[in-house]
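For this depiction, one protein chain was excluded, whereas all remaining protein chains were kept in their positions.
Residue numbering begins at 1 within each chain, and the chains themselves are lettered A and B in the order written.
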Amino acid sequence: MSETLVLLIKIVVVLAWFLVLALLLTWVERKQSAVMQDRIGANRARIFGLRMFGLFQPFADAIKMIFKEDFVPPFADKVLHTLAPFVSFFFVAVAVTTIPFGPTVRIGGTAIDLQVYDGSAGLLFLLAMLSLGVYGILLSGWSSRNRWGLIGGMRGAAQLISYEVGLGLSLVGLIMVYPSLRLSEIVAHQGALFLGFLPRWGVFLQPLGFLVFFITAIAETKRVPFDLPEGESEIIGFYAEYGGLKWGLFMLTDFMEIIVVAALATTLFFGGWQMPWLGPDGLNWPWGGHWKMASWVVVCLQIVSFQVKVAFFCWLQILIRWTYPRIRYDQLMDLGWKLLVPLGLLNILGTGLIMSLK
Amino acid sequence: MTADVIFCVLAVVSVGAAAAMIVSKNQGHNALFLVLCFSALGGIFGLLGAPFAAAVQILVYAGAIMVLFIFVVMMVDPRAGIPPERRRRAKLLGVGMGVVLLFELGVAAWGWLGKTASPVPPAGGPAGTPIAVGRLLFSEYVYPFEITSVLILAALVGAVVLGKKEESEP
Partner (left out) sequence: MTLALVFLIFGLLGAVMVSMNALLGPKKTNPVKEQPFECGSPPLQKGIPGFVIKFPLVVFLFVLFDIEVAFLFPWALIFREMKGPAFLILLAYAAVLAAGFVYAWRKGAFRWD
């Protein structure tokens, strides 16, 4: 029974972390864009005169959206119209449960993995869930019976599936280096050092793989430079006929995808919760020195290390979103099929060649 | 105990979705029920201790092949029906395919029922893990694996020829 209780607590904590971080990212996005464009950004929301740089803005937005009208257009497919935001939210949310947040912790004699689901095909499960996310877009575009919605849905689905091939290919090289589909084992493999000082992180062993992964993953979040399904300045996109919290769910999905991509980049290519040179008993400096630490300090440091890396990648994606202009549709498909897919294959062949010669 | 409950739920969902797919008139709903059916089947594979098959079932069937179906459905105008002479042809073809399928199923069931107590590997064993599948696929079944590449190539050529033909017509 206590096992189920622990699992329940883990799920709730991960869910809370996920949703709060997604809400905070909406604020970060507004503030970041404001800084980059020399504006002030959201700063009005306050509780009892406490402004906190507008940090309450996302919560005010959420409350506003909850009390909006539930409007389903009379010409739309009612059931699918309601189902689409649910599907969009659900599969991204489920994907995050495979991410390891920290090492195995011992509390009162029981070992607890700081990870909700650690299946032997964990990475494939995650990819499968992300691939099902395409239905959210397809359904919203199709069930709205609105031409802009339909165009957005088609564009979105074609973009997502095109980049999914590149995403899958870029990860094959990584699996060759760390032979496991268990995300916890992939992270464990990245704890060792090579050349005496560099941690064995995926980004050092698979630089080309990381490049392909990151570009395809950003394209999967369908934000500027890859926001053609949405195109907020022209076709509105697949959620043209949505409002209120249902629209909010699509927006939330966007930010949740940012977090999943950041967490995945951290876990696969940047050592996950591993901190460079930090062993289970303290810091081992590569130039030969040793700082002894209590095990709980080490665990805390590792959890913080994961959070810092995820925060960095979230911020990096927002920076990219506000730096680059949208690319044209043919450029988008060319980039996906003619550059990233061959590069991904090349990465696999190169990795195979080097590893079989060694 | 819990596994039995989950299995019952998944079995009911997959069979129900398959039945609903046949009954439903709306093409979009048909395709979506099939997605649900495939996903529930993936869940059953996972429950039987074959996580790799489960993930691939969802990744390829629900996440790729059904997207193609829905794409085609989306492009068909929902109000335009099939012309009557083609409908009769479709019916004939459907009956023929149904008979063939029934025959195949019968043969398969006959062969399976003839055996006594087929050895089912214990659930949760190492048989279905990705690495076990890999070992088997690249030792015993390496020739079939290589031949799938030719199969995929043939499908690819067919798709390109068909797709390009449709495009050249105005």
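What we mean here is this: a contact is a pair of C-beta atoms (placed from the backbone, for glycine too) under 8 Å apart; a residue touches a chain by one contact, two chains touch by 3 or more.
Just so it is clear, the structure is predicted and the values come from calculations on it, not from any experiment.
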item	value
Selected residue (touches chain absent from view) among A:68, A:106 or A:290	A:68
Identified contact with the non-displayed chain, of A:39, A:106 or A:338	A:338
Omitted-chain contact residue, chosen from A:148, A:214, A:273 or A:306	A:148
Residues of chain A in contact with the chain not shown	4, 7-8, 11-12, 15, 66-71, 73-75, 82, 85-86, 89-90, 93-94, 97, 116-117, 119, 123-124, 145-148, 150, 154, 157-158, 161-162, 164-165, 168-169, 172-173, 175-176, 179-181, 236, 240-241, 244-246, 249, 329-330, 333-334, 337-338, 341-342, 345, 348-349, 352-353, 355-356
Interface with the undisplayed chain - residues on chain B	2-3, 6, 46, 52, 56, 59-60, 63-65, 67-68, 71-72, 75-77, 79-80, 130-131, 133-135, 137-138, 142, 145-146, 148-150, 152-153, 155-157, 159-160, 163-164, 166-167
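Note that only the chains that are shown with their structure count from here on.
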item	value
Between chain B and chain A, distance of the C-alpha-averaged centres to the nearest whole Å	29
Residues of chain B touching chain A in the complex	28-29, 32, 35, 39, 42, 46, 51-52, 54-56, 58-59, 62-64, 67, 70-71, 73-74, 129-131
Residues of chain A touching chain B in the complex	77, 80, 119-121, 124-125, 127-129, 131-132, 134-135, 138-139, 141-143, 150, 153-154, 157, 161, 164, 179-181
